[in-house]
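Single-structure report; data block below.
The other protein chains are all here in position, but one chain of the complex has been omitted.
Presenting subunit A:
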Amino acid sequence: MSSAIAATTEDIKARNQELIGEVLKAYPEKFAKRRAKHLGTYEGDKPDCGVKSNIKSIPGVMTIRGCAYAGSKGVVWGPIKDMVHISHGPVGCGQYSWGSRRNYYKGTTGIDTFGTMQFTSDFQEKDIVFGGDKKLGKLIDEIGVLFPLSKGISIQSECPIGLIGDDIEAVSKAKSKDVGKPIVPVRCEGFRGVSQSLGHHIANDAIRDWVFEKTGDKLAQFESTPYDVAIIGDYNIGGDAWSSRILLEEMGLRVIAQWSGDGTIAELEATPKAKLNILHCYRSMNYITRHMEEKFNIPWVEYNFFGPTKIESSLREIASHFDDKIKEGAEKVIAKYKPLMQAVIDKYKPRLQGKRVMLYVGGLRPRHVIGAYEDLGMEVVGTGYEFGHNDDYQRTTHYIKDTTLIYDDVTGYEFEKFVEKVKPDLVGSGIKEKYIFQKMGVPFRQMHSWDYSGPYHGYDGFAIFARDMDIAINSPIWKLTKAPWS
């Protein structure tokens, strides 16, 4: 659609440079300098993307980032379906994150599962003044009465908790003894760290300290097999973990735990029995995988289940950790789905070939989905992370091309300007960005919630991914954004 397609590498790099210079001009000088470190163009031969990351957002700029609470309650803990997760503090945080992440699960909500409920201590002024520990103790008792089948409780700290000096650890210890179920305090107050990312880490540590350390002899009855694996870092958004699990089972593995989409406390506890941890969202769960490697000697492997090319190599990579039976199983699975994948590509590639995409998401997606787009003949020309670290940007170099525009912790202002100039055929980002770009006439898909679709993982998911990108880009509405008389 734009001349950029035909442009040379040098032209694109020059354009990117100019573009970055232009947006930086809008900032007061001190902040232009700070933002400059987060924007760049990938140079094909470099080991990283050349941007700084995991640094405080600058005030007043409309960062797209969330907070540590979002990383813990929203990402890691919230999906554990048979526990009650208390948003501890005022009503807001829990309300806005209620049911918004589409972590699918099976269960009778309110009876044996609690995923789409909002539990809060609904702090009032007196709780701030006098502390909330008493209230916390009481509400734990109330959960026991009203939800007898709940398997445990996590306490997700909101901003005030860490500021008023509450001792939620002491309450948790005492109460856990009382009720005989795990009670996990999580210090994920929103002001900690610079984004969701520290919340992931804190949540991982809470599992280490308050679940693994207290499992005791619960695993004595556990019957292992040589093929036990745990899925780590799949939140079952739109059912992603299920469309992944099915492939692992088909190749002969036994999935003993899902972290944390459709997960349970029993699965968390059983994970140290796994022979291999397979890690999808590296950013949010590498901490606990590394811990299990050190403590329990469980190796781990990263994988990518977006698009047939990456699925195929991931299945082989996973299988390489097992015997021939599993290796053959992987080949069988790959062969079984080949015709479906070919049919999907035959149908959608002609409609999507050559289309240019800009991404801005969290966790693993700014790199992981690139292969799926390429399977459809599309090209990712810009990408960035909400809360990535340096190791994410290093991993990204395996996916992106020379000249890719890189933006870390992009601000609303920068993102709009970039899209205006680069003129992609599709933007993939979040709900806060969706309507902005659609108004600009640019097709858009939410790449956190799958825009209420999904799953996108696995072979079944790729068909949906392809269909959805086609829906977005080839909707007839994009031809009607200009009035014929204007």
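Annotations
The criterion applied here is as follows: a contact is a pair of C-beta atoms (placed from the backbone, for glycine too) under 8 Å apart; a residue touches a chain by one contact, two chains touch by 3 or more; residues count from 1.
The rule is short, and it goes like this: contacts and distances are computed from a predicted model.
Missing chain, UniProt protein name: "Nitrogenase molybdenum-iron protein beta chain", from among "Xanthine dehydrogenase family protein subunit M", "Amino acid/amide ABC transporter membrane protein 1 (HAAT family)", "Nitrogenase molybdenum-iron protein beta chain" or "Peptide/nickel transport system permease protein". Within the set A:124, A:224 or A:390, the residue that contacts the chain not displayed is A:124.
If you put the hidden chain back, the residue from A:68, A:232, A:334 or A:376 that touches it is A:68.
Hidden from this view is one chain, which touches subunit A at 26-28, 31, 56-70, 82, 86, 89-93, 95-98, 100, 104, 106-112, 116-125, 127-128, 135-136, 138-139, 142-143, 145-146, 148-149, 151, 158-160, 162-164, 190-194, 196, 238-239, 242-243, 245-246, 249, 255-258, 262, 264-267, 270, 336-337, 340, 343-344, 346-348, 411-413, 416, 430-441, 453-455, 459-460, 463-464, 466-467, 477, 481-483.
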